[in-house]
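Removed: one protein chain of the complex. Kept in place: all other protein chains.
Showing subunit A:
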């Protein structure tokens, strides 16, 4: 789907907006609030916190005895809050590049003369997309689903739905084009 990189430091700033937290709490909060995102690695959390601290956006807020970063709670500074607000106010460039592997494969497949292989790739890809769509729909309609779960599933479902429509439209378009050229 979308291979756009998410700014982990900004997400961490957002998670700290409610009050100081430890690194492991941040990881847990991240995975909970962004349930369909790739889970954060601890290393990534501490590396990002280190950079945020260096830039003065967070400060260590009390340490339990001595110890490493896992013993430290971090708090947002005023500059941190300002950086978070700037990030939230900034409009994202809508699709500056079309960077999906699905798109690239279909574009390349249309150039390649191996029709059978292309067909079986597309059929398999469609099946995989549909299966994932069913899985996400089941997850979000489960009685136990939280609002976070539903919102995350909605996002993924909307994109899979768009991919499937685009795939079908492209095939129909190519078939149409082919008919015109050869009639």
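Following the convention adopted for this analysis, a residue touches a chain if its C-beta (ideal position, glycine included) is under 8 Å from a C-beta of that chain, and two chains touch if they have at least 3 such contacts; residues count from 1.
Just so it is clear, contacts and distances are computed from a predicted model.
Visitor: I want to check something: the complex is missing a chain, and I'd like its UniProt protein name from "Glycolate oxidase iron-sulfur subunit", "ABC transporter ATP-binding protein", "Xanthine dehydrogenase" or "NADH-quinone oxidoreductase subunit H".
Guide: The chain we cannot see is recorded in UniProt as "ABC transporter ATP-binding protein".
Visitor: In the whole complex, not just what's shown, which of A:7, A:85 or A:130 touches the removed chain?
Guide: Among A:7, A:85 or A:130, only A:130 touches the chain that is not shown.
Visitor: With respect to the chain omitted from the figure, which of A:34, A:76, A:122 or A:152 is a touching residue?
Guide: Once the missing chain is taken into account, the touching residue is A:122.
Visitor: Which parts of subunit A face the unshown chain closely enough to count as touching?
Guide: 109-115, 118-119, 122-123, 126-127, 129-130, 133-134, 136-137, 141, 157-158, 160-161, 164-165, 167-168, 171-172, 174-175, 177-178, 181-182
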